[in-house]
Structure formats: C-alpha cells, structure tokens
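Right, one structure below, let's go through it.
Here the complex is missing a single protein chain, while all its other protein chains stay put.
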Amino acid sequence: MSDRQGEAARIDLTGRQLIEPGDFTVAELESIFELADQIIADPGAAMDLAKGKLMASLFYEPSTRTRFSFESAMMRLGGRVFGFDDPNTSSVSKGETLMDTAKIISCYADLAVIRHPREGTARLFAQSVPGMPVINAGDGGHEHPTQTLTDLLTIRHLLGSCSGHTVGVCGDLLFGRTIHSLVKTLNRYPDNRFIFISPKELRMPEYFLSMLPEGSYVETDSLDDVIGDVDILYMSRVQRERFVNEEEYIRLKDVYILDRHKMKRAKDDMIVMHPLPRVNEIATEVDDDPRAVYFKQAKFGMYVRMALISKLLGVAK
Amino acid sequence: MSDRQGEAARIDLTGRQLIEPGDFTVAELESIFELADQIIADPGAAMDLAKGKLMASLFYEPSTRTRFSFESAMMRLGGRVFGFDDPNTSSVSKGETLMDTAKIISCYADLAVIRHPREGTARLFAQSVPGMPVINAGDGGHEHPTQTLTDLLTIRHLLGSCSGHTVGVCGDLLFGRTIHSLVKTLNRYPDNRFIFISPKELRMPEYFLSMLPEGSYVETDSLDDVIGDVDILYMSRVQRERFVNEEEYIRLKDVYILDRHKMKRAKDDMIVMHPLPRVNEIATEVDDDPRAVYFKQAKFGMYVRMALISKLLGVAK
Partner (left out) sequence: MSDRQGEAARIDLTGRQLIEPGDFTVAELESIFELADQIIADPGAAMDLAKGKLMASLFYEPSTRTRFSFESAMMRLGGRVFGFDDPNTSSVSKGETLMDTAKIISCYADLAVIRHPREGTARLFAQSVPGMPVINAGDGGHEHPTQTLTDLLTIRHLLGSCSGHTVGVCGDLLFGRTIHSLVKTLNRYPDNRFIFISPKELRMPEYFLSMLPEGSYVETDSLDDVIGDVDILYMSRVQRERFVNEEEYIRLKDVYILDRHKMKRAKDDMIVMHPLPRVNEIATEVDDDPRAVYFKQAKFGMYVRMALISKLLGVAK
C-alpha cells in the first residue's frame, strides 16, 4: 500500500482543470486524497506551499460556504485570493464574452475557481484558458466536483478506502446533484452497493438508475427498515426551491428525519454524512453521536481543496 | 509598575471570547493594553505574529469602518481574512441555524469576528464553538466591546492610566451604546467621575444611572459650563435613525457642537475623543488642536485589535 501511495503521489496534475469528477482517473483522485491525508497529518508543513500564488474566486452566484472552503484552503497554503461574490455581475461582463473574461483573469491569477448558475459555464471558461488550473465550484444543477471529492476523502479517511461499502443515500434523490455525483464516482471503485431511500416522488430518476450496474442497488421508502444495514448513511436536504407546491414540500420534508431513536438500530461503526447546510433532516441530538461526521466532513472539504489546489498549481512535493 | 506589567503580559487569553467588556477582568484588559503599547512602540515586530492564521470576518450588516479596523489589524499581524459584508445573508443561512453556521466557520477559521443587527447573536454564536476565539463587533444596540477597548487604550496611552479622570460625555446619552459601555467600564477603574452633558430628551436612562456609584456623576445640559472641568471630553453623534421625528432631530443635533470658541475654555492637557464618524458635532476647525485626538483614537482602534487578536490566538509572546 505504501508503494502505491508513493506512486500516486508522483502523479502530476499541474495545469489540469476539474470541471466534473470524470475528468480525473481513479488513480488521479487517489493521488489527491493521499496528499490530503498528508496535509491532515501535518497542516503546518503546507503553510507556504502556494506562497506567491494567486487564486481568482469568481462566484457569479453567492455560495458563502463553498467560497469560504476554497478561500480558506488557498490561504492555509499561503496563497492569496481576490474575486467577487455577487449576483450583480453587470460590471464583470460589460458585454464581453466569457472567453475574454477568462483570458483577462488568466493575466492576473494562477488558478481560477468559478461558480455559475448556468450549466456548462465552467467548462466553457476552462476551455478558453487551456493550461490554466480551473476548478468548477458548481454550475447550476449540473456538477459540483469538489463536494464529491470531499465526500470521498471523508469515506476514505474514516473507513480506510472508498471500496466495499454499503451506502445508504436518503432524501431528495430526484434533484440531488450532490448525491448523483457521489454515487457515480463511488461506482468507479469496486464492490460498493447502494440503498436508495426516498419517498416515491423523489426517487432516483430512471435515466440515472439505468446507468448503474445491475444488482448494485436497491430502493426503499423506509429509512427504519435499512438503517441497520449501511456502512455509510448519506443524508441530504429536501430543498424548498425544488417544489412548485408549498404543501407538498411540508409533507415530504419531515418524512426522513434522522434522530437518536433511529440511530439505535444503526451499526456501531457506520458513519452519518451530510453535505450541509441541514435544515431539520438530522435532529441536533444526533450531533454528539461519534458516528455523526458531517462537521468533520466540512473540515475534510477544506483539506481536500488544499490538496487539489496544490496539485493543480504543481507546488506539492 | 514594570513588575505589574510583566505580570499582566503573562495573562493567558488563548481561546477566550469577547462578547462584552465584562467578560474580561480589569487585569485581563490591562494585559491587552500593555501588549498594544508594545505593538505601538514597535509595529514591525508584530508583522508575522499571526502568520498562517485565518480570521472569518462575518458582517451580517455592513459596518465598513469597524470591518476595516479588524481586517487591517489581522493583516498587520501577518494573518489572512475571509468573510462577507452584506446585508443579503440569505446564502449564508439557507435555513440552517446560527449554531450550525458557527460550527462550519470553526472548520475553516482560527478566529471569528461577528457583527449582527440582532442583540445576543454574538453570544449565541460564541457558545456554539467553545474554545474558539470569537469577537463581538457589535450586536444591535447592545454591545460593541472593541470600541470600548479602543477608548480605554486611547485614554491609558495618552493620559497614563484609566483611573482618576473627570470625564465629560456629551451628546446622545439615551441611546448611545458606545457611551454606556465606556462609562460602565471606566467605573471598574478607581476614582473616575463623570459629567453627563445632553439635552433633557437625550439624558442618560434612569436604569443606567441607578447602577452608578452615588456621587460619581453630575448631569448638565450646558457644555460651556463644564468644559473647563474635564480631563476627557467624549463627544458623540446624534444619530438621525434614532428619531421618529425629523424636526426633533434637526433641533437637537446642533445644540452641542464643539468649536474653537468652546475649546478656549478647556484645560490645556485635556483630550477630545469621538468614536467617529462625526457629522458636525465637532467643527473641523478643532481638528488641528493638539487636544483633538479622535483620529489618533481610530489608529489606537487598530492597535488594540492587533493586541486582542494576538492574545486570543495565543500567539503573543
């Protein structure tokens, strides 16, 4: 294993762009996670890795948590950050094309993080500046690859690897961008099986299920029935903005609440994850349970971004 | 005195939280002022004190001056800052509780500065992350402790100590959060007496007066009558937003204007303070008078925050 680690660490990702998890091979992802593990073990050693480097933090829609995660990651590497976080982007574009904006940004920054409400924008931006590290921090309902990297590092760090797990995913499986990306990426690792837990109205979409290996998943509408079987329970928020109908939202949002009572039936060594923010789908009484790792997960999010940025900048040893 | 200084400097405030001045003992406050004095004497020596440390600057309502004071303080210590300064905080909360927000911030930052329009919010935030340094940068009309620290450092640095002074406070004493906090804190030091100067409509509130030691203050509505008696004249703004009635505001705002004429009757070694911004309660002709120290006071505000941050982070020698 330590041989494979050394090998993975030598994988060079300088100048690469991450728009969706599929842009990287499993070996490349693993090389990021290995660097993240080293940073977790000794964060101080990373303090000057990105000294003299600049990140452009381009949030065409506000997403405070994601922005903080990226900016703190860059700063903990000793790098600098400039950017904007404003829905009023009139001053940014002034009628110019995104390609021109990208080229100008590449004059000032060594790496760009872009969040945009329109699907495909991050890819277009990246293609305009080949050779410049660009990270997609979310493009509409499409992709948000560093959330997936966060999830995988959490699993790998706490459970030893990303393979061989029974993974329960619970909540809004119809619209859940985060969950689709996680399941797709975990399927690139061997021996994972999934339990999809949701009300009928929010089931995994057919097109998505049709892409999964036969027998790799089951569906249920009862969290209680299956909670004892899972190694990982991935909870997700039922977003109000996804519903046209207020009553429908109210009826469904409370159905799959995880509380202390349900946790009694879960394995002793399972883990509960959540991309945060939560509203009420996990009762706060669960927070003190050692199996609740969602706040740790937020911290892993910073570490995995530190590793990713270091690899793309080519500054990691 | 130098012995007591050495003693105070050894007071450890690592991981402490400052929500109101009463959270710290006088000895603890003094230890901050002593460090501030050292920084004023040699600012360059502090340049890397907070290297590798991150401050979250969370302004749930804009307050540019206060934000600049905190951010420049952190940067002058070699630390980094991320945050927001926006009344549109919808993207911050997304329905999650302040407790959850606090926990996530604690994943990314080493210290948090919070400003919020609702009283009590800073305390709630701080209690959610015990052991993490949190500084209240103002919660509604309630507290703004670093303004008080600024005022005390100014007095201490320019007059030698925070004891034994005759302090005139002038302006809006009814709503003046800054003034209430200053008077309360100066009362923890021995031998200060106060002259409260205001129109009847803006007198110190009864509940506040009832907390003061008997004989420690007098009230007057004439600045001219008492200006010759004070060691410190603390001027304050009459805020338009405190009045329901526009005529009432116009009638009262100009009554207590300090000008060169009034300054002639003041002692040669008194000082004039003001929390800034001023509107017109001090004529600009007074600015060149050496007794006018309100711009120095703004600079002391940065220095005292440098000292405070260093102590809470545990990085001061």
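As written, the chains take the letters A and B, and residue 1 is the first residue of each chain.
Basically, contacts are C-beta pairs under 8 Å (C-beta built on N, C-alpha and C of every residue); 3 or more make two chains touch, one makes a residue touch a chain.
Predicted model, so just to flag it, every value in this text is computed and none were measured.
Undergrad: Determine which one of B:20, B:34 or B:71 touches the chain that has been left out.
TA: Counting the whole complex, the residue in contact with the absent chain is B:71.
Undergrad: Out of A:39, A:109 or A:186, which residue would touch the omitted chain in the full complex?
TA: The single option touching the absent chain is A:109.
Undergrad: Among A:11, A:26, A:40 or A:54, choose the residue that contacts the chain missing from this document, as touch is defined above.
TA: Per the contact definition at the top, the residue touching the missing chain is A:54.
Undergrad: For chain B, which residues lie in contact with the unshown chain of the complex?
TA: 44, 47, 62-65, 67-69, 71-72, 75-76, 78, 81, 85, 240, 276-279, 284, 295, 298-299, 301-302
Undergrad: Which chain A residues touch the hidden chain?
TA: 51-52, 54, 56, 80, 82, 84, 88, 90-97, 99-101, 103-105, 107-109
Throughout what follows, only the chains that are shown with their structure count from here on.
Undergrad: Please work out the Cα centroid separation of chain A and chain B, and write it as a whole number of Å.
TA: Averaging C-alpha atoms per chain gives centres 41 Å apart.
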